[in-house]
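The complex appears here minus one protein chain, its other protein chains still in place.
The block that comes next holds chain A.
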Amino acid sequence: MKFAVIVFPGSNCDLDMYHAVKDELGEEAAYVWHDETSLEGFDAVLLPGGFSYGDYLRSGAIARFSPIMKAVEKAAAEGKPVLGVCNGFQVLLEAGLLPGAMRRNAKLTFICKQTELEIKNKSTMFTTGYADEETITIPVAHGDGNYYCDETTLKKLKDNNQIVFTYKDDINGSVANIAGITNENGNVLGMMPHPERAVDDLLGSADGLKLFQSIVKYWREQHAITS
């Protein structure tokens, strides 16, 4: 399985994402620069964290108009797994691939710590590997992670089971403690915590690895030779 790691000017978790896929997961990965226009040959798309375009104007606001985003939208429409982490999540929100928006953290501080997450939906292509866990520990590192959506949208998210991860404790003021959501189709996941930074016990947690393993499992099932 081949993962694209999108690199915007100002991305800084692209190497971690690449390492997680290549070395810990054992699958193929390649960097794709933001001004490319095609994602042909890739089975999944990863939008890493960082500060694309310096977070100017709003986090993710400028990156969402990068040439590669048309190809990301296409991959999303085709049902391919698309994962946006942290700034990648913000880009997906700005692009309208996920509903809602990010505000400054309620207490204004940049939060960088291990965080306990509750898994709200274990049947997405990103979470089937967590059948045995109720909570997992994955680090966050963000200043604008205070998720906002209106009540109508929140109800839709709940009704469609689109809320995948919530913070066990309210760390940043997010509506309904939301840490990660999917689109209606379930193939686009945005999350503020960094699963790519939790792929080995040496890093303090390996709980993020199962997220990547779930994607591979889903892909294998889709591409199994059936007779």
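By definition in this document, a contact is a pair of C-beta atoms (placed from the backbone, for glycine too) under 8 Å apart; a residue touches a chain by one contact, two chains touch by 3 or more; residues count from 1.
Throughout what follows, contacts and distances are computed from a predicted model.
This figure omits one chain of the complex; the name its UniProt record holds, of "Cytochrome B oxidoreductase", "Phosphoribosylformylglycinamidine synthase subunit PurS", "Glutamyl-tRNA reductase" or "Carbohydrate ABC transporter permease", is "Phosphoribosylformylglycinamidine synthase subunit PurS". Contact with the undisplayed chain is limited, among A:K2, A:R58, A:K74 or A:K122, to A:R58.
For the options A:I136, A:C149, A:V188 or A:I215, the residue in contact with the chain missing from this view is A:C149. Counting over the whole complex, chain A has residues 57-58, 61-62, 65, 93-94, 99-101, 103-108, 146, 148-149, 173 touching the chain that is not drawn.
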